[in-house]
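Incomplete set of chains, arranged as in the complex.
Here the chain labels run A and B in written order, and each chain numbers its own residues starting at 1.
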Amino acid sequence: MPLITVHLIENVFSPEDKVEMITKLTDTMVEIEGEAMRNVTWVKIEEVPEGQWGIGGTALTARMVHSMQDQQATSQG
Amino acid sequence: MPLITVHLIENVFSPEDKVEMITKLTDTMVEIEGEAMRNVTWVKIEEVPEGQWGIGGTALTARMVHSMQDQQATSQG
């Protein structure tokens, strides 16, 4: 029964990232609900094209999201 | 008012299958709710790319789904 839906912006994450999301989010859910529920734990990833997701009224591109991710990396370096 | 959303994996169903889903799911719903509701009965089909839908942590391809469908056909033959 548990259904996990992940909404992302297109071109931000690689196919490998998305497989990792499916695997790890499922494992996290199974830790909480019990191993018996694994086969009825579904994760689906839906991507929204760049320019079609707004935060505070600003439509985001993948480049803008990558820049958010980099800023942190720099400030930690 | 009734809104039916169908989530599928891409490349599993043909355009004809999808039209059939829209027609038949609407008819089924109208049987229950009454003919008067037909014009406010909406069906939309959203498809998730292959590799972005996991069951039990395994990301599915269309080929894997087709293989599930075939297995049954064989065991019934």
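The definition used in the following text is that contacts are C-beta pairs under 8 Å (C-beta built on N, C-alpha and C of every residue); 3 or more make two chains touch, one makes a residue touch a chain.
What you are looking at is a predicted structure, and each value in this text was computed from that prediction instead of being measured.
A.B. asks: All chains share one sequence here; work out the copy total for the full complex from the 2 shown.
C.D. replies: If we count all chains in the complex, we get 6 identical copies.
Rule of thumb we're sticking to: only the chains that are shown with their structure count from here on.
A.B. asks: Just how far, in Å, is the C-alpha centre of chain B from the one of chain A?
C.D. replies: Comparing mean C-alpha positions, chain B is 24 Å from chain A.
A.B. asks: Report the residues of chain B in contact with chain A in the complex, numbered from low to high.
C.D. replies: That would be residues 7, 46, 48-49, 51-59 of chain B.
A.B. asks: Mind pulling up the chain A residues that touch chain B in the complex?
C.D. replies: 15, 18-19, 22-23, 26-27, 30, 38-47
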